[in-house]
Each structure stands twice: as C-alpha cells, then as structure tokens.
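Every protein chain but one is kept in place in this view of the complex.
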Amino acid sequence: MQKTRHIKPVRFIVEVGILVVIFTLVQYLISAGLLNQYYQINLASICINIILAVSLNLINGFTGQLSLGHAGFMAVGAYASVIMTNYMELPFIVGIAAACLAAALAGFIIGVPTLRLRGDYLAIATLGFGEIIRVVLQNIDYVGGPAGIMGISKMTTWPWLFASVVVTLVVIVNLINSSYGRAIISVREDEIAAELMGVNTTKYKVLAFVVGAMFAGLAGALYAHYFYIIKPETFNFLKSFDILVMVVLGGLGSTTGAVIAAIFITVLTAALQSFPAIRMILYAVILIMVMIYRPQGLMGNRELGRRTFGKVFGSLWGEEK
Amino acid sequence: MILMNIEHLHKAFGGLSAVLDFNAHLEEQELIGLIGPNGAGKTTVFNLITGVYKPDEGKIHFANQDITGLPPYEICRRGIARTFQNIRLFNDLTVLDNVRIALHKDVQYPLLSAVFRIPSFFKGEAEMEKKADEFLKIFHLYDKRYEKASSLPYGDQRRLEIARALATNPRLLILDEPAAGMNPNETAELMELIRSIREQFKLTILLIEHDMSLVMGVCERIYVLDYGQIIAEGSPEEIRNNKRVIEAYLGEEVS
Partner (left out) sequence: MQEFLQQMVNGLSLGAIYALIALGYTMVYGIIMLINFAHGDIMMVGAYIGFFAVAVLGTNIFVAMALAMVTCAVLGVVIEKVAYKPLRNSTRIAALITAIGVSLFLEYTTIFFLTPNQRVYPAEAFPVTNYHVMGLTLSSKDIFVFVSAVVLMIILQYIIKRTKTGKAMRAVSLDKEAAMLMGINVDKTISITFAIGSALAAAAGVMMGIYYNSINPLMGIIPGLKAFVAAVLGGIGIVPGAMVGGFVMGILETLVSGYGSSLYRDAVAFGVLIIILLIKPTGLFGKNTGEKV
C-alpha cells in the first residue's frame, strides 16, 4: 500500500525471468523423472493451498470479514469444472472458466445477503452456507450424491498449477495495491468511517467476497483434476478451517504470509503423514502454541521484502516502493 | 443561498427521543456552531445528517436535493463530510493512505485497469497521490505521509481527520468537537486553520464544540440544543445573553 510508480522495464524483465526459471526448472525435474510421485503430489497441494489461502486472505485479512465457508466455494468450482470436463467432455480451460464463474456467482449470491452481518455472525452464516452447499451436493444424484464423482481425468499439470498460482497472486496483489484495494482495506480498518468518506462498503465487501470465491473455485477445479475423485465430504467446514488456519498462521492481511503458511502447513501435513496417529495431535498443539505465542501470525500484516519471492509477483507490472 | 435545510427532524432510541423536532438551515459558506450540554443530542444530529442514523421523521434537503435516508456514502458523495468526536482514522494505514481512501470515490481508472496495470492505472494513481499530497501540505502532515496514522501525536490525528474529510471534496464540512483534548495553543491554531480552509475551499462549516472561546470566536451563527430541541439560535452575542441558554448550562457562565 505504498506508492506505485511507473513500470521499470529492467526489473520487470528480471522478475519475469525468475518466474520462467522456476517454471522451467520444475518442469525439467518432472519430465526428467527426478521428482517422484510423492513430491509431485505435495507440489500440487502446495499450489492449490496457496491459491486457497491467498484468496481467503483477501476476504478475512484485507476486508476483515470473517468467512468460514471457503471450502464451499472450492466445492462449487470442483463440481462445475468436472461437469464440464467429465460430463460434457469439454477442454480443461472451459472447466476452469466454469469453476471460476460458478464459484464467483455463488460468492455473489451468498455474499449479498450475509455481508450485512458482522464479526461472529458473519462467520456463522458463511459456515452455514458452506455446509449447505455440501449437503445440497450430497443430495444431487447427477453428481453422484454422497459418493461423489470418481474417475476424473487428470488434467491438472504443472503448467496449469504454476499459471494459476501466478494469476491468483498477480490479480490479488494488484487489486490490493490500488485505490480499490485501499477501499477494501478501509472496510477492515473502520467500516463506518469508510462509509462516511464515500466508500460504498457493501460493494467492496461483495467484491472481495466474489473475487475470493472465484479463486477458491479455481483451486477446486485444480484439485478435482489432480486427485481423480471429489466427494461433498471433502469440502466440509473442517476444510474451511484448514484454509483459515493457513491465513491466520501467515498473518491476516499478509499475502506473503498466506503463501508461506500454505507451504508450511502443506509440508508439515506431509511430513507428519508418516506418523498418522499423532499427526493431528501435533498439528493441534502447534496451532495452539502459535496462537498463544504469536497470535498475529508469522508475518503480522506485513509483507516480505521485495527480494524474496512474494514481492516478485506483486511488482510484476509496477514497482512498490 | 441556502445550502442545507432541515425540517422537523425526529429520532428516538427505544422510548427516548434523542432529537425532537429539529429545524435548522445553513447558508452557503456560513460557519455555524451547534452547542448544548452533554447528552443534548448534538452528535445524534450529526449522525442523522450524515446518514449514520435514519431519521424517524423529518426531511433534510441539501443543495436542492432531498438526502433524507440516503446511505452515508451517498451523502458524502453529494458533498457532506465529517470528522468524529472520538477520532476514527484508518489506524493501521499510512497518513497518505488515509487521505487517498477519501479520494477513492472519484477514482479515475476502472478496476480492471488496476488488475492488469495498464497505463491509465499509473496515471490515475499519480494524480491521486498529487492531490492527497496537497491536502497533507495544507495540514502540515506531508512530512509524515508514510507514518502509520495511529503513531501520530493526538493533535496531528485530529488534523488528519479534517484533511481526510476535506479530501472528499465537500461543500459542507461537519466537525464534531475538533478541539477536544487540545491545549489553548493548538486550539488557536486550529481556529485559524478552520477559517483559512473555509476561504480556500469555499466551505460551509458546521461544528460541535465545548470550547466556548472557539465557538464564540469563529462561528457566525449558533444553534443551542437541549434535550434534543433547539432552544436558541443567533449570533454569538445573542447566545451569550440568552437566558434559556444560561439556564440550560445550569447557571454555568458562558464566557
């Protein structure tokens, strides 16, 4: 939220260069067979979780609206995309577009009535809506009911994952670092003052909610086409909690924090996989400890410095001072 | 020219009438005071004018438009800006961002141009920043533009609030106890500032203030509110000598 100046071609080229290098390197590792299945799955999980955490952070961190229904939007995206690809046999890009649109629409329909509520009440309402989405999916035979859909073709590849993460970060960071973003943040800071300074707070709450939902939909589409199978149960409120934990752990209102926490939690979950019995207990203890000793999260609401990867995405087109 | 006209404004909370048959009018570029004992309903009047509360009865006309019951941001867009009795800045944001948010309603580029960072975004941002800087300079806050609003000293916070309100480009500026908590020196400076911005921006100003020297010193006309009702109206001189006003303040000397 500092000054945004004109484009600096050199920096722009350098940053795009870094992205190209990262992309090519991983692509090479995969095609050369140096990255085994285990690492590939974790890589996909990391990418999907980054998208989820960064998009929820837009709603919870920047707009200050406590949403506990993010998994619901992920579900909408997952099912919408699978209907397009598996049922209608359309290309993946259509599935992704449908996922984003459907989730954004769901975000709009849910956001307009609920965003009048504040704090805990909003949290409960979004949790309720998230659960309703799940239960409704359980009752639609067309999409397999409680058993869900199996045998989804694996279309989510590294290029898709990488592009999705980059697009999510660029869109959200650019949005936040603009006048629209400041309007969104003013809602978090003081809704009444913002309204009295001419900011249509309802509009920006809905905007943040819809954009957040849209990217959750994208994550859902990527998830469905990577893990072959989707079930309504996968997208229950515990999944929403998982995403919330990443956001709070990273620091509400910090995009880089959300990215780091998404990676950290995914890796932690994977590492603890070998001790299934105590995995969740440890996870819970770490969660409680972090909240007690660092309740503002790892990053507070600050962003990491420009030289680290986070800002690379943020300053793609403009330099942050 | 009448800028604002308020007729028969009424607002009750529960069974209690906070504002009762409030009538007032503001001339273009007037500097008007609204005074009254604690709990008289002054801030409620401000909240009704700016749309924080919806009036139960009555009409508010502003610049020949009926603004009764409009949402606050609409009222702000029509040219009414305000400050708050308890400072309400965007605490976690910089001084500059506080002012830029007030400029947002006239943002010059569309949302998608921000997302895709096309040239109109950079042009619009540069203009916005230039404008914000101008306001900050007027209020001697330019040097602190990158500081967090919450880290400013109290007097600076009060002035930032006025700067932010002014940035919304109002015709009517409503100040809710602008000098609260200031020392006499700061208050004198503030009076000067209020006068000068009125000239510079051709503003009408309505203010609530407990500091009688400030009210009597700058206001051209004063309304006195007690138990939600106007009990007197007139020039500072008339108010000073009004018996009902003196009574309302419980014999307190109105100096």
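We just call them A and B in the order they show up, numbering each chain from 1.
The definition used in the following text is that a residue touches a chain if its C-beta (ideal position, glycine included) is under 8 Å from a C-beta of that chain, and two chains touch if they have at least 3 such contacts.
Treat the numbers as computed from the prediction; the structure is a model and nothing was measured.
**Q** Of A:Thr114, A:Asn174 or A:Thr234, which residue touches the hidden chain?
**A** A:Thr114
**Q** Which one touches the absent chain: A:Val135, A:Met150 or A:Ala271?
**A** A:Val135
**Q** Just checking the interface: what residues of chain A touch the absent partner chain?
**A** 60, 66, 113-114, 116-117, 119-121, 123-125, 127-129, 131-132, 135-136, 138-139, 146, 192, 237-238, 241, 244-245, 248, 252, 277-281, 283-285, 287-288, 291-292, 295-296
Everything that follows uses one rule, which is that only the chains that are shown with their structure count from here on.
**Q** Any idea how many Å lie between the Cα centroids of chain A and chain B?
**A** One centre to the other, that is 40 Å.
**Q** Over in the complex, which chain B residues touch chain A? Could you list them?
**A** Answer in residue numbers: 50-52, 71-73, 76-77, 81-82, 84, 88-94, 97, 100-105, 107, 109, 111, 114-117, 121-122, 124-125, 128-129, 146, 164-165, 167-168.
**Q** Under the touch definition given earlier, write down the residues of chain A that touch chain B in their complex.
**A** Residue list for chain A touching chain B: 1-7, 170-171, 174-175, 178-183, 185-186, 189-190, 192-201, 207, 301, 316-318.
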